[in-house]
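The structure appears below as structure tokens.
The complex appears here without one of its protein chains, the remainder shown in place.
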Amino acid sequence: MTRQPNEIRSDIAYSRPDRIVIRGKDLAQDILGQMNLGDFAYFQLTGKTATPAQSRVFNAVLITLVEHGMTPSAIAARLTYAGAPESLQAAVAAGLCGLGTVFVGTTEGSARMLYEAFEQAGDNPDLDRLAANTVADYRARKQIIPGIGHPIHKPIDPRTPRLFKIAEDNGMSGKHIALMQRIGAEAERASGKVLPINATGALGAICCEFGFPWKIVRGFGVMARAIGLVGHIMEESERPMALDIWHDVEARATAHIRD
Amino acid sequence: MTRQPNEIRSDIAYSRPDRIVIRGKDLAQDILGQMNLGDFAYFQLTGKTATPAQSRVFNAVLITLVEHGMTPSAIAARLTYAGAPESLQAAVAAGLCGLGTVFVGTTEGSARMLYEAFEQAGDNPDLDRLAANTVADYRARKQIIPGIGHPIHKPIDPRTPRLFKIAEDNGMSGKHIALMQRIGAEAERASGKVLPINATGALGAICCEFGFPWKIVRGFGVMARAIGLVGHIMEESERPMALDIWHDVEARATAHIRD
Amino acid sequence: MTRQPNEIRSDIAYSRPDRIVIRGKDLAQDILGQMNLGDFAYFQLTGKTATPAQSRVFNAVLITLVEHGMTPSAIAARLTYAGAPESLQAAVAAGLCGLGTVFVGTTEGSARMLYEAFEQAGDNPDLDRLAANTVADYRARKQIIPGIGHPIHKPIDPRTPRLFKIAEDNGMSGKHIALMQRIGAEAERASGKVLPINATGALGAICCEFGFPWKIVRGFGVMARAIGLVGHIMEESERPMALDIWHDVEARATAHIRD
Partner (left out) sequence: MTRQPNEIRSDIAYSRPDRIVIRGKDLAQDILGQMNLGDFAYFQLTGKTATPAQSRVFNAVLITLVEHGMTPSAIAARLTYAGAPESLQAAVAAGLCGLGTVFVGTTEGSARMLYEAFEQAGDNPDLDRLAANTVADYRARKQIIPGIGHPIHKPIDPRTPRLFKIAEDNGMSGKHIALMQRIGAEAERASGKVLPINATGALGAICCEFGFPWKIVRGFGVMARAIGLVGHIMEESERPMALDIWHDVEARATAHIRD
């Protein structure tokens, strides 16, 4: 049987003996020594060089997502490293596998909500009414509004005003951030509870200002957290806690049958 | 049974309602808007603020590792995404799992070789003799010298002179880079083959100049490649190739039994 | 700060110096040599010893999911193994990461559909009407009916009649299988297309006959495919194809920019 394969095509990078070309730029000559990592991530994803303003905002977005302490993801990476220290990459991979709908992946929810609100609203929508409708819809469906509320960081999540200020200082505070802020205020009003816009809500709104598709927004958390996990593995290699966590969990979880 | 758990301790980060503190700095007030992602990675790993010189070199190290085209790792991530597009994090994780002894993980090999050469050599070693001994040892054991040789990038790997120049311009070209260069020259002489110092050799040597433990050096490739893989998944979501790769491989691999 | 941890508890297994006890049975004395792997999987999950009839059906369910040729999952595992042959476990993990909503994970969809249909239907529902309503609902929402249709295996998926026969021969062909069959027939009638019940539809229905929660049904595919992936890695270690796939994909995907 003869089968003619379809064309497949990638425009990200290619190599020749004397150069590696990424998004049309020569890595050695035009990139190394001239970009920082956040700007290069922007370039890798969009094929465009970040303006100084975009650079400041995008680096802040990614940095916010790198590290949040001894999370389930960090503990999973440490436990994995204890069993396979020769495969550091697999320990990071294990830690990333849990960045789903409960943690980190939530950023995409607020980006999607904002995009969809504007899509349905037509031109020049009234933001207050759009926020009211959005909050009412979620409440009617008994769904949690993405990007709103935090178990620890209240009455405000300290990252949110700082991220919104950085966006504003760099000319990137547009209608998506404005709508997110109104949704936060309306959610508090409607529920009577303290519901700060959390970091994922702020980040989701900023990603909309950049125009990133909501489907890729989770990826910013994934790439950033990979950095954080390497930090945890480095600490684990120097001052291990995985075996102690293991023994403690095992003893507690089986106390009722062993004794 | 009562069991008193041991102390476990992490010095990376903690949260209070009004702040997130990473390595002693307040994330919102002292970090966001004031660091780029590469500098924050350095800070996350070492607890120290990178000097401008360290910033330039460390960002270059990480950027070198982000993207190298349509690698096995990138293809694995794309194939995984095709099966579970709702789990972008798992697709990145799948791509990272292959960064082992054959690809990317090799960076740690050259760092380890350089550290061990200096450890065994005592104070003020003669670099030429150290290089000659190192090459002779590997050749006697019939082992490949890490960081030397490249299937495509020859007679020189274009990243290597650029990385060494950036290190030199920033006052970070010390004895480890010097030894690596001598090992490269000696390997060519002893084998009679064209054996450029490749990017992993250059990066391993620079990581030694920073003083990073060789066990964590692979982690730089892992965190950097996570960024690159998100770029591939973004392109895959817009112009997919995974299903075509699948159908083509399946048809080719089973042609002898199906027909 | 003193924090009193909550009770955590697992009833699966515990160890003492002289024995390992799983679900209340002594591994060495009561299990090894007396169960096959499929029966032990059933015991591990449910805490119950499979009857001979359950054993035959459950082993058939798992075996159906082990291997389906050169799938994206198998190719991803092989590519990962090529980069990290020292981490066979990470290659299997990479292959499993893609068993999501598009492949394999679909089994849970048909189980969920059947459970929900009966939940909403009350006692002694008319199966024909239930099937008609279910199909109509999916068509109204323009959603694909899970477990129906196959790109290759038509007009029938050869696994489906065999699995249903095994269930029937072992007294396990109940209302869920009956409803699945009616849904298949109704879907063909309503669409005018050839829409066989595929293997995931048959397996989902059988899992309902066992009473497994739909949330765990995907797990059967995951555990089974882990076996299949080890088989692919074993073949890859003896007759490798990963590097050839890589070089071929890279050449095709970048032909338009390299040349």
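Chains here go by letter, A, B and C, matching the order in which they are written, and residues are numbered from 1 within each.
The rule is simple: contacts are C-beta pairs under 8 Å (C-beta built on N, C-alpha and C of every residue); 3 or more make two chains touch, one makes a residue touch a chain.
Since we're looking at a predicted model, the values are computed, not measured.
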item	value
Full-complex contact with the absent chain, from A:29, A:101, A:120 or A:143	A:101
Contacting the left-out chain in the complete assembly, out of C:82, C:99, C:131 or C:148	C:99
Absent-chain interface as seen on subunit B, which is shown	5, 7-11, 13-14, 16, 21, 84, 86-87, 89-90, 93-94, 97, 249, 252-254, 256-258
Residues belonging to subunit A that touch the chain removed from view	69-73, 75-76, 79-87, 90-91, 93-95, 97-105, 241-243, 245-246, 249-250, 253-254
Residues from subunit C at the interface with the omitted partner, ascending	1, 3, 5-6, 8-20, 22, 27-29, 31-33, 35-41, 44-45, 55-56, 59-60, 62-64, 66-70, 85, 87-90, 92-94, 96-100, 104-105, 152-154, 156, 158-159, 161-163, 165-166, 169, 213, 215-216, 218-224, 226-235, 237, 239, 241, 244-245, 247-248, 251, 255, 258-259
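We take it that only the chains that are shown with their structure count from here on.
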item	value
Equivalent interface positions on subunit A and subunit C, same or different at half	same
Most central chain, Cα average position	A
Angular offset of subunit A relative to subunit B [C-alpha, multiple of 5 degrees]	180
Averaged-CA centre spacing for the pair subunit C and subunit B, given as whole angstrom	37
Subunit A and subunit B, separation of their C-alpha mean positions in angstrom	22
Approximate Å spacing (C-alpha centroids) for the pair subunit A, subunit C	31
Shared-contact residues (touching 2 or more other chains) in subunit C	84, 86-87, 90, 93-94, 97, 249, 253-254
